[in-house]
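Note that one protein chain of the assembly has been removed; the remaining protein chains are unaltered in position.
Lettered A and B in written order, each chain numbered from 1.
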Amino acid sequence: MDRPLVVVRDLRLEFRTYAGIVHALNGIDLEIYEQDVLGLVGETGCGKSVTGLSILRLVPRGGEIVSGSILFRGEELLDKPDSYMQQVRGASIAMIFQDPSASLNPLFTVGQQIETVMRRHQRAEKREIRRRALELLEVVELPDPPRILKTYPHELSGGMKQRVSLAIALSCGADLLIADEPTTDLDVTVQAQILDLLRRLREAQGVAILMITHDLAVVAEMCRRVAVLYAGRVVESGPVDAVLYEAKYSYTQALLEASPRRSSRGKSLRAIPGTVPSGLQPIAGCPFGPRCPRFMEVCEQSPPRVNVDATHTVACYLYR
Amino acid sequence: MAMPREETPGAAPSAWGARFLESRLMWRAFRRDRLALVSLVIIFMFVAGAIFAPWLTPYPDQGMGKANLKEKLEPPSRIHPLGTDDLGRDVMARILLGSRPSLSIGFFVVTLAMLIGTPLGAIAGYFGGPIDQAIMRITDVFLSFPALLLAVAFSAALGPSFFNAMLSISLAWWPWYTRLARAQAVSLKEQTFIEASRAIGVPSFTIIRRHIIPNLVTPVLVQATMDIGSAILMGSALSFVGLGVQLPRPDWGNMLNVARLYFNDGPWFAFFPGFAILLVAMCFNLLGDGVRDVLDPQSRRTE
Partner (left out) sequence: MNRGEMSQSAHADHPDDVLVRVRNLVKHFEQGGGFLRRNPQIIRAVDGVSFDIERRRTLGIVGESGCGKTTIGRCILRLIEPTAGEVTFRGVDMLQLPGRQLRELRRDMQIVFQNPFSSLDPRMSVLGIVGEPLQTHTSMSHGEIRDRAVQLLEQVGMSGDHIYRYPHEFSGGQLQRIAVARALALNPEFLILDEPTAALDVSVQAQVIAQLMELQGDLELTYLFISHNLTLVHFVSDSIAVVYLGKIVEHASADKIFDNPQHPYTEALLSATPSLDRELQQERIILGGGVPDPANPPSGCAFHPRCPRAKDDCSQVAPGLVDVGEGHLVACHPE
């Protein structure tokens, strides 16, 4: 947990849409350390998925990174040519997505898909690749790997498909795994399996995980550190225990109060008045300002990143 | 919108909702398709020409059939910009006045076919089962014949006239709308808002009227727009063989019928009505293409 593997500084991204320019990311600051599990949490439209995609420079059509920096092992990724990024993707940084059906090609068998990825990044004989593919399927705990190699994605259940995605992601020894809502579409018992698998894989392979999710409970259980996103900015970040149990930023607190939990029975869930900004207007001050119960005049200017202590930061004037 | 859908599961707007949502953006997209815009303008010009025909030509009575034997088959000149026909009548006047039946048959046929075919298709799709089977078998019988052939057969049976031609083509055309409406209805009836209406206790026919048909309107209208051109063509074809508007009243089709005999001596007589048919049909097709491109979410995703 020493040197940061990935450092994102002041990342800004815009989308051109029919309705106008949407400011999706407004100055994202993140650090992902080696072998760390960083949670990226927020609600719809906060920019968490786009952040994950940006690290791999897989910005969707219509989007453009307008400024900022993304350092991977000290190298600036934003001015590298596409050929360089193609090497990075898969071999150094890998990604798995929410819907494994959409990210696995229905026309190819599992074996073909794993092997294609490996052949792209490694020079090895067919036999060696085949052996490694079988090994990977075992690592992700799929039953009967030789049979699975020959199956097509649609023959597998959601949980199994996600395991295959994991196998592909880990096939080339990536240092960072970006997981974009990997268990959201799965049943809760299957989710427990996959999260457990992720935990063990991290320990065994030493891969860092960027866990993108809307589910605070998943963050509580899986992650070591967490960054809370709102309207394209990181509003609070730090160790999970600090952020979730000693939350400083009003939005984080509100989100926690709105999340039902065992102990909330009998009390009411606090709703957050107002709505999330659409991103069409650039916001000068604190993005949560209009909805914040502790709003002050100074909040109309963009709040700085304040250190609550060595590891816990908040973008709020209250903690200046 | 090109922005990725970062949403909690199940939050995707239904295809129906999304289409309606972007109706305002559609006009803006449509404006970019120059070919479609130009076609729209040309069509407007033709329609205006049809409406104001008697006042747009110095020869309205020739347009309606009065012969002018002194000026038979004269080539285009300053007093007769498109020349004269075999009976000396000003071709431009004939075309202007002939545009009335030629264009209107397109609109009437498509409207009638829509009005007959769409409810039938909606009913077949929504109810399924034996009702669906019954309606679709009848539809299939009609669809097994080429439309023009059916139209000619009906028209011959009913007797040659504009009204009968219009009726005949509509009778040949409604099955296409039934098939289209049925396909849409089948997919629509799985939508949750239909289930919600059933849960409220809304009777089936009311559901069809209130929910299914209004949500079908878009694809049906797109089809209808594209069909107007073909309907005009078919109307001209019927007149060409003598089954539509009867001489001396003008119609592009019946003009062509006569004009082909005089092609060597007066090619303009055949050329201009033919060109008018071609231009109008093509413009409707391009317009329909433009409308469909605008409504089809795929092509609008590009920025």
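Note that a contact is a pair of C-beta atoms (placed from the backbone, for glycine too) under 8 Å apart; a residue touches a chain by one contact, two chains touch by 3 or more.
Keep in mind the model is a prediction, meaning the values are calculated, not measured.
Just one of A:Val66, A:Ala102, A:Ala124 or A:Leu269 touches the chain that is missing; which is it?
If we include the chain that is not displayed, A:Leu269 is the one touching it.
Which residue, B:Leu73, B:Val186, B:Val202 or B:Val241, contacts the hidden chain when the whole complex is considered?
Of the listed residues, the one touching the omitted chain is B:Val202.
With the full complex in mind, choose from A:Pro260, A:Pro282 or A:Pro304 the residue touching the hidden chain.
A:Pro260
So one chain is hidden, and I want to know which residue out of A:Ala220, A:Ala242, A:Ile283 or A:Cys299 touches that hidden chain in the complete assembly.
Of the candidates A:Ala220, A:Ala242, A:Ile283 or A:Cys299, A:Ala220 is in touch with the missing chain.
If I consider the whole complex, including the chain that's not displayed, which of A:Glu76, A:Asp196 or A:Asp309 touches that chain?
Missing-chain contact among the listed residues: A:Asp196.
Against the chain that's been left off, what residues of chain A make contact? List them.
Touching the chain left out of view, chain A contributes residues 43-44, 157-160, 187-193, 195-196, 214-218, 220-222, 244-245, 254-265, 268-272, 275.
Name every residue on chain B in touch with the hidden partner chain.
Residues touching the hidden chain, for chain B, are 7-14, 16-17, 19-21, 191-193, 195-203, 206, 210-211, 214-215.
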